[in-house]
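Here's a structure for you.
Note that this complex is displayed minus one protein chain, with the remaining chains in position.
Moving on, here comes subunit A:
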Amino acid sequence: MSKKVSKPGSISRRRLLATAGAALAATPLGAKLVRAQQTPIRIGMSMPQTGGLAGGGKASLLGIEIWRDDVNAKGGLLGGRKIELVVYDDKSSASETPAIYSKLIDVDKVDLLFAPYATVPTAPIMPMVKQRGLLLMGNFSFQVNSKVGHDMWFNNAPWGPADSWATSFLDIGQRAGGKSMALLAADQEFAQNLAKTAREVAAKRNLPMVFDQAYPPNTVEFSSIIRALKAAKPDIVYIASYPPDSAGILRAVNEIGIGDNVKVFGGGMVGLQFGAVMENMGSLLNGVVNYNTWLPEKSMYFEGTKEFFDKYTKRAVEAKIDPLGYYLAPFGYASGQLIAQAINAVGSLEQKALAKYLRENTHKTIVGPIAFSPDGERKETAVLQAQFRGVVDKNMEQFRSSGKQVILFPENLKSGELIAPFEAARK
């Protein structure tokens, strides 16, 4: 009959396993195994995957995914926790996002929230995140926090102060001799916010507004609107439009004409930043002065920018999304960089501490240094105003070279002078 006896100085099987486990964990291989078992940091968001904003939404998400993959390849954050994205399609609709974010918070119990791309889907979730005291990393929405006043909101977009967008465009127009202004804006949140600031800046400068009209979503034909605008004989034409409309407006301008007195045309046309739209519009773009966020000029490359676009270009082809990806994708990546720097500095996911760190420091990103003002927008605007030049039809690759969109603003990034009037610049 055998009997298990623990001899003095001998070691039990359980103790042996525990000791071996601890030893293994102390080795590099063991450390990796332990990290793999740690829970991931879950970042929740909705993103337009279908609907009118899907083109931008998909590019933005790819930027965030590239950041996730880069961070995870380096071992994650907080001592080995991998990044996991929890993403839902909001169908570009403002009515979808409140329910999605409630689910992300209460059911999925994500650690951090990123906002969806664009103003319209973001606006309805602002009161909720403020009420719950959650940090929200904004994604290219415009002035959604101006009335809410949430102190844990940080916008990745380079907008800066609310009026800087209109100010830079009107500066260019007035320097070219513009003495009156026309405003045409989509009847939607983002465009109306742009229009509002443009009206305020024009009023401050005593610039007469000779045409001011909003057009509804789903407008099919812009010929008659452009005809009415032309009849008002403005010098500066400020357009705040969404992607489906921008193409229609430019086509109508090309057919109807806009008048010889117009010095600058454009300003806030969403869509002319996307590769497919630019390729489709081709030479119709020439002369338009429009906002942008990133362009392939020497001054716009920072640490990691080139590597990012190398990865993006490859993955965008597979994902059938904007092959250029200048407008949103690098800023999606930058959102991740911002939150990663905050987590590394704070050493936890405590949202108030993360927000304090983001608010009080300047952060290095692939789109340049970012510092926030108290309202969560950039301290200084980094929105570009650029004029399309020498664009030919049906050629996507031309937009990868410098000189196709000459930067007129800001001064430190300027790459050329305005060609005016608009009709001359179109030739």
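Assume a contact is a pair of C-beta atoms (placed from the backbone, for glycine too) under 8 Å apart; a residue touches a chain by one contact, two chains touch by 3 or more; residues count from 1.
Everything below uses one rule, namely that contacts and distances are computed from a predicted model.
Novice: Which name from "Branched-chain amino acid transport system permease protein", "Hydrogenase expression/formation protein HypD", "Spore maturation protein" or "Sarcosine oxidase subunit alpha" does UniProt give the chain that's left off?
Specialist: Hidden chain identified via UniProt as "Branched-chain amino acid transport system permease protein".
Novice: Can you work out which residue in A:215, A:238 or A:388 touches the chain that's missing from view?
Specialist: Answer from the full complex: A:215 touches the omitted chain.
Novice: Of A:40, A:161 or A:244, which residue touches the hidden chain?
Specialist: A:244
Novice: Where the complex has a chain not shown, which of A:41, A:277 or A:407 is the residue touching it?
Specialist: The missing chain is touched by A:277.
Novice: Go through subunit A and note every residue touching the omitted chain.
Specialist: So the residues of subunit A touching the unseen chain are 49-52, 54-55, 58, 92, 187, 213-216, 218-221, 223-225, 227-228, 231, 243-244, 247-248, 251-252, 254-257, 271, 274-277, 280, 284, 320-322, 393-394.
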